[in-house]
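This structure is in structure tokens; I'll ask about it shortly.
Every protein chain but one is kept in place in this view of the complex.
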Amino acid sequence: MDTILFLIFAIIAVACAFNLVLQKHPISSALSLIGVMSSLAVLYLLLGAEFIAMAQMIVYGGAVMVLFIFVIMLLNAESEKSSGKSWFAQIAGFPLLCALVAMFVFLIRVALPPMRDVHFGDWVGGTAEAIGMLLFTKYLLPFEVISILILVAILGAVVLARKEID
Amino acid sequence: MNFYLVSLIKIAVVFGIFMTTLAYLQWVERKVLAHIQSRTGPLRVGPHGLLQPMADVLKLLTKEDLLPPYANKVFFLLAPFIAVSLALVSISVIPFGPEINLFGTRTYMQISDLDVGILFILAISAVSVYGVALAGWSSNNKYSLIGGLRSSAQMISYELPLTLVIVSPLLLANTLSFRGITDAQAGFYLGFIPRWSIFQMPFPQIFGFIVFMIAGFAETNRIPFDLPEAENELVAGFHTEYSSMKFACFFMSEYANMVTITCVATLLFLGGWHPLFPAPYSNWVPSLVFLFFAGVFLFQLMRPSRKMDRLTYPVFAAGSVALAVLFAVPVLQTFLVPAFWFASKVGALLFTYIWVRGTLPRFRYDQLMHFAWTFLFPCALANLLLTALFVAVF
Amino acid sequence: MNLWLIPLFPLIGCLLNGLLGKRLSKPVINLIATGSVAASFLYVVFVLSNLYPLNTVHAEHYFTWIQSGFLNIGFDFVVDRLTAVMLLVVTGVGLLIHIYALGYMDHEGGYYRFFSYLNLFMFFMLILVLGANLLVVFVGWEGVGLCSYLLVGFYFQEKFAGDAANKAFIVNRVGDFGFSLAIFLTAIAFKTLDFGKIATAAAAMPVEATVGSLTAITLLLFLGATGKSAQLPLYVWLPDAMAGPTPVSALIHAATMVTAGVYMIARLSFLYDHTPVAMHVVAIIGLLTAVFAATIGVTQNDIKKVFAYSTVSQLGYMFLGLGVGAYSAGVFHLMTHAFFKALLFLGAGSVIHGLGGEQDLRHMGGLRKVMPVTFLTLGIASLAISGFPGFAGFFSKDAILTAAYEHAPWMFWVGAITAGITAFYVFRAFCLAFFGKYRGHHHPHESPLVMTGPLMILAVLSLIGGFINVPAWLAPMFPLAAHESSTPMMISAACGIIGIVIAVYLYVIQPALAESLKTSAGPLYTLISNKYYVDEIYSAFIVKPLEGISRTVLWKGVDEALIDKGMVTGFARVFQGWGTILRRLQSGSIRNYATWILAGSLLVIFVLGLFGGTR
Partner (left out) sequence: MAHVPVSWYLTLSAILFGIGVAGFIYRKSIITVFMSIELMLNAVNLSFVAFSYELHRIDGHIYSFFVMVVAAAEAAVGLAIILTVFKNRGTLQIDEVDSMKL
């Protein structure tokens, strides 16, 4: 059961991710990204992170991606055209990318010690209660700092958007 | 395998009831609106138009399925599917009653008891904006696009007060699970005031309930916040280009969302399936209510307005009496009575929805945003802060 | 007892006047300036009356200022009998001079600035007096130096004022250099800077017959004292400092700041007691300064310069007293000197004020009828400084000279003759100003009460100040020596009277004789009136070579060639060169940047993976 679920959603995630990169139109990419995020949410559930799974849907699926789609629609973004610039990215990008993925796979397969198996329901640590306890004790300061960060981001967005009107 | 079997049965039952409700909700709405406007409403198909929903479904199924030539086909087809599936999926975490014994298995009157049920509902409602937005965009029609844009902006804006106000009953209940929240509202103060969130000490959530309902109206794109489909400016908004079953999907998703949001309101603020009266009396209330309905039908029978009534009223009366008897059977009472209370609360709230639709005019778009950010949001915040303060102090 | 309140009042006054003075009206500024000093004075009186017998040292610790290794320096204040005398003199005379300045500065620009500086000076002076360890004292020491600089250069639009301020500051650097070296040495030798702890540690040490670390410390401290207290060879700044307003000259350059050196040596007497060599140096330098400055004073024509040299000379007396071991006599003279020298300066200021800024004695004369109060008070001050029996200076100078006599008779004789010269030049100035015919052009007038009031109070103090038996009060700290004979006292008094008589004879009765004497003295007179060409010698041997080195080696060589060309421009060149190469990387294309980031992070992961990123 775990394997099937993992495979299904991993395949969906990878397929959507490829779609994100390959699609020409931004809105297709955005929808693919939503697909990735949703399947990741399911994977989080499998890993016993129910709070994070829901937060993933609410924050990413509900807020961030809606903003993206909103902006894409607002600007009526077109498909992209190719240009001759960014020579370095064109030349060095692919080899570096391959190296990166190879490095990751090497690290995961070889360098890391063997890991435990995932069984859905074996360990459900990420309940809202547990996360809340940790968030408001050990991570209280980062939490407050990040609240301020959000506030600043709101102000920044408002300022930038106001310029739009002028 | 019992688990799967029971789950399948529950899914079947809930789905059946839910779809029927959706179909008949539309009939109720048309009827109520008609009466508010001194009309009679659907009357032709079936007794008192009771078969009207079936006729509508048939009509929509047989209509021509139009596809605008310059639409983005994939998304045009995807949008109603997203809308309706997301709208239907959220009912799965709603509990309708307490733990019951079904074929020797103890189970909940709920498809799935999620620990973070309320977050699930929020997640689904957050994502459900895509159906509308995509429909608006892919139609390649400026009215649709404006409708879609309005819808995304509106739903993001109203989600904030909605979420904030949800937190207050959560603070009182100390859990994210719907079952836990409802259980926290069981019991009575002084033996007769129910401990529902809107009455619950230390900080009654009446205010929060009102804010929730207002934000709920906006979240479901209902009047007075139905800007995305404002017919006098945007033809029909995001679903202008849709016809046939695809249109029906949007239609259904709107009603499904309405039902979901009223269910959530009931669970969070109105004590879920917990009765209005203390236990021994409350078990007999449903039977009395149905008997009262039977009386009304029989009374109406004495002054039939049409020929058909001579046939239909006795049938209705007999049905009501049968229901009353059914609700009086002690074995069935364990799950029928809670379901009755739950349904009646949801029904009352749905009636409010329709009532508001029949009463209030539509907002202007800037008023809508202004209202959300400068009034509703601060209100929700203040409500949350006060609740937190009271919970912390007492 | 909250000693910190004492310096706090002037600080508040300084801040208020300094920050808001431009917007405040004159009465408010006056109130803040004098009120803060008056509050300080009253609080001093209150504290001292509470602590009255003051048989033990009253110390207060506020916070640990510096904690570094073995060195633990607290911000501490201390009050003992010596401090009590200084506190009363500083705040009391300071208050009188503040009041006087209200009248004197009435028509000057930068009114609030002046009082702000003056209050700041009071603040630092009180810190200096109250400090319980060398570093706190050093703070006050440097602070008063700063205020002296600011106030001497108060008329900063005049070049001579700015030059004088610079001179005062730079000459003091030499002394302060000595002081700071002494502090370092003390820290090394005693592992503490606290006076009390040094005293106990020093008491356990043997008396150094020859030169040792204590001698080095005391001599360096004395170098600091020669700077601040204008002794040979660093006295040159004080006469020039007369460029400041007269109340400043009275307060800083006569009564309080310049006596800081004396105070400091008296405070560290337990160190000097162990170093006879240093004591000798102090005594000889003091004596030499006394004679040297007194002779210069004879020939000066600027009334303030006369008194300035007299200050240098009197400070020499004090150091003589300290050097011969009569610390209490030195402090006693410090106090009486504060009274009569402040009075002399304020009187001179009154004359200058009355004559509209005229300072040259040759343009005065016959003022006794016009300015009776000034005449009388200045007369009392002159008698006091001349050591006329019964006046304040008589007792204190007598105490010093008696002690000198017991130490070494030749010192006494030099000191007595100097006393005569002192009497002569002070009365020369007095007579030139108040007797004879008026030789000036401005219409003279008496000063207002706000100025003459302090004069009168100081005159009373100069009259009776000698009867305050400071040596007896300080006896627990500095044991009294038994007086064996009264001969030295009589001789010095006689010297003073002779000096007065000669002055009166030469400048009142036979004015022509003075002129003929001047011409007959010829080269000697020229030498002395040019202050022994000390400034010129310094200029030729120290200032000019320094300037030369600065111009050629430091400026052209180090600054221009090495720093400007080599480092500033050179580094800029190097980075410019690299920049031209590296800027090709900055293509403005975000995707290129992303690729570079990718390459960089790959490198990081690779290195981490190779060298211990994983277990």
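Letters are used for the chains, namely A, B and C, taken in the order the chains are written, and counting of residues starts over at 1 for each.
FYI, contacts are C-beta pairs under 8 Å (C-beta built on N, C-alpha and C of every residue); 3 or more make two chains touch, one makes a residue touch a chain.
Because the structure is predicted, anything quoted here is derived from the model rather than measured.
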Among the displayed chains, the hidden one touches A, C
Omitted-chain footprint on chain C covers residues 583, 586-591, 594-595, 598
Give me the chain A residues in contact with the hidden chain, please.
1-3, 6, 10, 13-14, 17-18, 20-21, 26, 29-30, 33, 36-37, 40, 43-44, 47-49, 51-52, 55-56, 59-60, 63-64, 67-68, 71-72, 74-75, 77-83, 85-86, 89, 93, 97, 100-101, 104-105, 108-109, 112, 114-119, 123, 125-126, 130-131, 134-135, 139, 142, 146, 149-150, 152-154, 156-157, 160-161, 163-164
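Everything that follows uses one rule, which is that only the chains that are shown with their structure count from here on.
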Separation of mean Cα positions, chain C and chain B [Å, integer]
91
Give, as an integer number of Å, the spacing between the C-alpha centres of chain B and chain A.
32
Express in whole angstrom the distance between the two chain centres, defined as the mean CA positions of chain A and chain C.
74
Residues of chain C that contact two or more other chains, please.
none
Under the definition above, what is the set of chain A residues touching chain C in their complex?
85-89, 92-93, 96-97, 99-100, 103, 106-107, 111-113
Interface with chain A, chain C side, in the complex: residues 587, 589, 591-592, 594-596, 598-599, 601-602, 605-606, 609, 614-615
Per the touch rule, the chain B residues reaching chain A in their complex are 75, 78, 114-116, 119-120, 122-127, 129-130, 133-134, 136-137, 145, 148-149, 152-153, 155-156, 159, 176
